[in-house]
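All protein chains but one are shown in place.
By written order: A, B and C. Residues from 1 in each chain.
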Amino acid sequence: MRQVFAWFVLITLVAFLITGALLMHPFGYPPSDMDDYMIANSQAETANNNVVAAVLFDYRGLDTLGEATVLFTAVTGVLMLFRALKRKENKL
Amino acid sequence: MMQYIPFNIPFVAAALLVGVALFIFLFKRNLIKIVMGVAILSSGVNLFLIALGYRAGGVAPIYTATPEGVMVLPVPQALTLTNIVITVSVIALMLTMVMYIYRHMGDIDAKKSRLLKG
Amino acid sequence: MEYLTVHSPILIVAIPLLAAFIIPLLSRLGSKVRDTFNVSLLGFVTFLVAILAIDIYANGARIYTLGASVPELARPEGYMVPVRIMFQVDGISIFMGLTITVVALAALVYSLQFVKNETGQDRFYSLFMLLYVGMIGLVFTGDMFNLFVFLEILSIAGAGLASYRVNLADAVEGGFKYIVISAVSALLVLFAIGILYGQYNLLSIAALANTMQFNTLDMIALAMLAIAFVMKLAGVPLHMWAPDTYAVAPAGITPMIYMSSAASMYALYRVTFTLYGGQFDTMPIGWVVIILGVLSMFIGVMMAIYQTDIKRLMAYHAISQSGYMLLGVGVGLAVLTDPVALANYGRDAMNGGIFHIINNALYKGMLFLTAEAIFFRIGTRDLNKMGGLAHNMKWTTIFFIIGALAISGIPPFNGFASKLLIYESVFRFNPLLSIIAMFVSLVTLASFTKVFYSAFTGPEMPAYREVREVPKSMIIGMGIMVACIIFFSIFPGLVVDTIVAPATDALIDQASYINGVMGAAP
Partner (left out) sequence: MLSKIVRTISNQLILFILIFGLYIIMHGHVTPGGGFQGGAVVASGVVMLIAAFGSSEIKKSLRESHLSVVESSGALIFIGMAFAGMGTIFFYNFLVGTPVFGGIPPTGPNPGNVWTGGVIPLMNFGVGLKVMAGLSAIVLAMALFSSGEEMEE
């Protein structure tokens, strides 16, 4: 029963996804209002040849800060979990 | 939109990758496989994002010594980079937890655990 | 002061972030310095939130565009779409911001003594700040992808903190469950963002709402976003992770993880009201939210009755209480396109649902803290092994009684105020839903009476004769929340008018959210 239900969920979701994929804009011809601005102005506004770097660190800088924060969070979490539990009585 | 179907193969491929990941989450109970499922799901999303930004005949959006011509969209590349780093972080933390679960239980099969069964 | 007001949206996010980066360096100076730094810093952030709130209630929503030459310049001059990331703080954002900040302050003060004897404290506090940053950024941001990034920050920090007590197998498993659910839901969100981006080449919420065409793809994206956020807020068909994670997380973190569920609820509201609001008929989505709410209420409380682990019991009650919020706001969503019904009862229902978020954050968070205080002293969460704790833990007992009465909706307390709003308005929408809500409230009361009798009353048990009251900082942490509960209980009308009504207006008024970025409507 559980298996049948799981298959049902899976097939429904994949059908949704593939419908979505087929309905997308034609591959290779995306709409590009926002990106055209960045391509045209990144050199003048951010003094930067690499448009991707301009997007990463200037236009969408907070995302990159967030991304760096995610990595920091993960490293902090990993090191916190691998800490020694020395000062506790109930060790592993 | 039907006339574009042959050009939409990359999007369909991304959707299928996501489907593979969903299959893993629904049917597999080995914790390492679940972690791999997250990685595959993330790859599917990455492929989807990168495919969104492709422009036919475009070059990389970097002006240094580049040929003249239309450039592919830069934003999806930035989003993909962000998602890659985020996935690395998530997987590192997940694997840490799997290592601890293995140490506690001597096994990484979720069926043997009281909490992870559901 | 002027400078602080202008820049407060970003400072509220960036200062705790800076603190999280500094704490590993700072803790070399000793734990006293670090603790003082943490508390005073969060106090300063609370002050910033307060001045931002005053400014927003006086002058309306605020836009802060990162990296532009002036904060209000959401779009580059002479260009039709926004390019940069912006923070867009309106009534509901600042409402969530206030709630999160109060809970975080109480949880931080509580944690000071709680983790005193553990190792790895500097990283604990670092992650605590990051969890706070994730939540506050999630509610402030006006950009879909930025929302995803903050969702990931709060998920990873929450999962790391949930398995803080790695020597317990359950803790690691609870954390693992949480991170799997979070990763899957976040990636679903990202897929939906990809669909929206591919169609409109936009990422700003306001600009997307402005150009939304409501075609099939948009509906698929909406379904994915809704599934992802319901998964994250532990609505009932997808609630499996919540009891496990809430039960194992250390004290101080459980209320925070609970708040991150509330932040996901905010994201759900933001998507359904602001992104997909407008001309589109929201009746079916409203009914989906209502049904989710009723299921969460009912199943959550029914599961809670059988629990013997005090924190699992409270976790199921948390699920059940989320149902009230979904119910109230769902009714508002269902009648969003019907101005008469909206004015008659829809607005009241939403007021009730939103007021319930802050009430619930306070008393539920407080109850989690009292449960963890018991665990701290007697080392078990099993209700059958407790008894007679009222003799030695007087403050905890009083706090527990206040929280239990508030959560059951007993009249003088704030839980009653928000539940009454929900009952009255939902009754006019559909009487059956209101009756279910009252029934759930009664069962909640019964369940907490059971906890009270088995844990606190009865003769002093010999095993717990040596149990003392918890340390002072833990009492202060709980006391902050109790003070807020009592304030809200005495002045519910004032609170609803001051902070809840602007939040409801911000959700309903999609046009002004869009105009903030896109300029006046053509």
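Some points to look at:
Just so we're on the same page, a contact is a pair of C-beta atoms (placed from the backbone, for glycine too) under 8 Å apart; a residue touches a chain by one contact, two chains touch by 3 or more.
Just so it is clear, the model here is predicted, and its values are computed rather than measured.
The hidden chain, counted over the whole complex, makes contact with A, B, C.
Per the touch definition above, the residue from A:W7, A:Y29 or A:F82 contacting the chain not shown is A:F82. Interface with the hidden chain, as seen from chain A, comprises residues 43-50, 52-54, 56-58, 61-62, 64-65, 67-69, 71-72, 74-75, 78-79, 82-84, 86-87.
Across the interface with the omitted chain, chain B contributes residues 60, 62-68, 81, 85, 88, 92, 95-96, 99.
Seen across the whole complex, the unshown chain contacts chain C at 7, 10, 14, 17-18, 21-22, 24-25, 64-71, 119-120.
Everything below uses one rule, namely that only the chains that are shown with their structure count from here on.
For the pairs B-C and A-B, the larger set of C-beta contacts lies at A-B.
Work out the mean CA point of chain A and of chain C, and you get 23 Å between them. Between the Cα centres of chain B and chain C there is a gap of 28 Å.
In terms of their C-alpha centroids, the spacing between chain A and chain B amounts to 9 Å.
For chain A, residues touching at least two other chains, in rising order: 17, 20, 23-25, 30, 32, 34-35, 38, 60, 63, 66-67, 70, 73-74, 77-78, 81, 92. Residues of chain C in contact with at least two other chains: 145, 149, 152, 156, 159-160, 163, 166, 172, 198, 201, 203. Those residues of chain A that touch chain B in the shared complex are 3, 6, 9-10, 13-14, 17-18, 20-30, 32, 34-35, 38-39, 42-43, 49-52, 54-56, 60, 63-64, 66-68, 70-71, 73-75, 77-78, 81-82, 92. Here chain B touches chain A in the complex through residues 1, 4-5, 7-12, 14-16, 18-19, 22-23, 26-27, 51-56, 61-64, 71, 73-75, 77-79, 81-82, 85-86, 88-90, 92-93, 96-97, 100, 103, going by the rule given at the top. Here chain A touches chain C in the complex through residues 16-17, 19-20, 23-25, 30-35, 37-38, 41, 58-63, 65-67, 69-70, 72-74, 76-81, 83-88, 90-92, going by the rule given at the top.
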